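Here's the structure we're looking at; comments come further down.
Just one protein chain is left out here, and the rest sit where they should.
Just so it is clear, A and B label the chains in written order, and each chain counts residues from 1 on its own.
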Amino acid sequence: MKSDSNLEKVLAAGHFAVTGELGPPRGANLQAIKDKAAHLKGMVDAVNVTDNQTAVVRMASWAVSLVLREMGMEPNYQMVCRDRNRLAMQSDILGAAALGINTMLCLSGDHPSFGDHPQAANVHDIDSIQQIQMVTTMRDEGRFLGGAEIDTPPRMFVGAAANPFGDPFELRVLRLGKKVAAGADFIQTQCIYNMERFAEYMRQAVDMGLTEKTKLLAGVTPLKSAGMARYMAKKVPGMDVPDEVVKRIADQPKEKQAEEGIKLLCEQIEQLREMPGVAGIHLMAIEWEHRVPEIVERAGLLPRPQV
Amino acid sequence: MSDFEPVVVVFACDYCAYTAADVAGRMNLTYPSGVRILRVPCTGKVEPLYIMQALQKGADGVMVAGCLVGDCHFKNGNLRAAARVKRVQTLLDDIGIGADRVAMVNVSAGQGAKFAEIATEFSKKIGEMGPNPIKQGAKAAA
Partner (left out) sequence: MITAERKPMEEIFRSLEPFGKILLVGCNECVTVCHAGGRKEVAMLASALRMGRLKQGAPLTVDEMTLERQCDPEYAEELALVVDQYDAVCSMACGCGVQTVAERYQGLPVLPMVNTAFMGSSEKNGVWAERCAGCGNCVLGMTGGICPIARCSKRIFNGPCGGSSKGKCEISPDVDCAWQLIWDRLKQLGQTELYSQIMAPKDWRSARDGGPRRIVREDMAI
């Protein structure tokens, strides 16, 4: 085992893994984290903690990860390349590992122009693929990026994000290949609604032998309403929401739409469990954490394995 | 300000606007005597600097008069002129002189009456705006 990560153990034991997600608060508000996290406890194998998502300042992902640790949960510590140079990153990784954070996700990060500090310098000292390589080298060879030896190498289960629907399609599997070559232990994808296109992506990933080297978790998000479905379809770049999906939700009366969204999600999870190469799901129910227990139960994913 | 007779410099292209002014003359159509016409081979010859210098030397308004769009004898000289006039207008707003003191107009060679009308209207508009503000400042400074 490369780390003490619960997620690593669950995946290594061959179970269909489930991860959740949590966004830190916009203030020094400890209780807000505890309240959100409480819904997810026992429902998922690890919880992603976002890092200044959309370039908006929130409590540090390492801090929230620590809080989750103290609550007996497994954080997936997200670290973006936008805000930290290689010194700060390696430094934070050592701190995280020393304090029992075992799982991390390497990401580029949304551009500052999206957030509340568009004036900020845009760091990007290294990119997410170099970041993956950096962490795995720290872990496996006990060396910093600069070459010096690390006296206590950090143990860490390292993940990366993937977008099966980004442009151009032909490049997406190649890019996934790069992340795997860089050493990504697991992959979490953006949320999927176009199952056919995703199935094609998975076929290519399996063909290239990538799913033997990394554990891929398919991203899913419940559609709360027709409005949300339309927004995702039109306003979110790189998101593919087929018309039939939008129609299915929109055809329901307003008060039944959330329920239909959850039904749809459960069907999706069923299909994903059967899809070759898919090692689990990444459930992103942002600001809907209180529905996660119900979703996970209805999808037949409880109880979570204790490994 | 009724005794203020504005000085309006008109850069008129040989092929159209200047010819139109000529036609106006021969038809005995008048426009204010403050309107001074300068003949250029094409309005595309008019540098933004000419317009600035005309104002700097005390003109109250400047008009650049060229052929109808699509009819420029030199293909797109009048389009270049229009773009330059826009640039000058922006600069004039930025320095407090006012974009409206400069205009781009288009007439064809035979439009004598039109030319007289345009020249009269523009001169009237400049009259209402008052003298070039630099003259006031120059007086104050003296």
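Keep this in mind: a residue touches a chain if its C-beta (ideal position, glycine included) is under 8 Å from a C-beta of that chain, and two chains touch if they have at least 3 such contacts.
Predicted, not measured: the structure shown is a model, and the values here were computed from it.
The missing chain, though absent from the display, is touched by one residue of A:T103, A:Q133, A:Q204 or A:Q268; that residue is A:Q133. Residue-wise, the contact with the chain that is not shown comes from A:A182, picked out of A:V47, A:V64 or A:A182. Checked against the hidden chain, the listed residues A:K2, A:H15 or A:R86 yield one contact partner: A:R86.
Counting over the whole complex, chain B has residues 47-49, 52-53, 55-56, 91, 94-97, 133-134, 136-138, 140-141 touching the chain that is not drawn. The omitted chain makes contact with chain A at the following residues, 81-82, 86, 108-111, 113-114, 122, 124-130, 133-134, 145, 161-163, 166-168, 171, 174-175, 177-178, 181-182, 190, 237-238.
Everything below uses one rule, namely that only the chains that are shown with their structure count from here on.
Chain A and chain B have Cα centroids lying 65 Å from one another.
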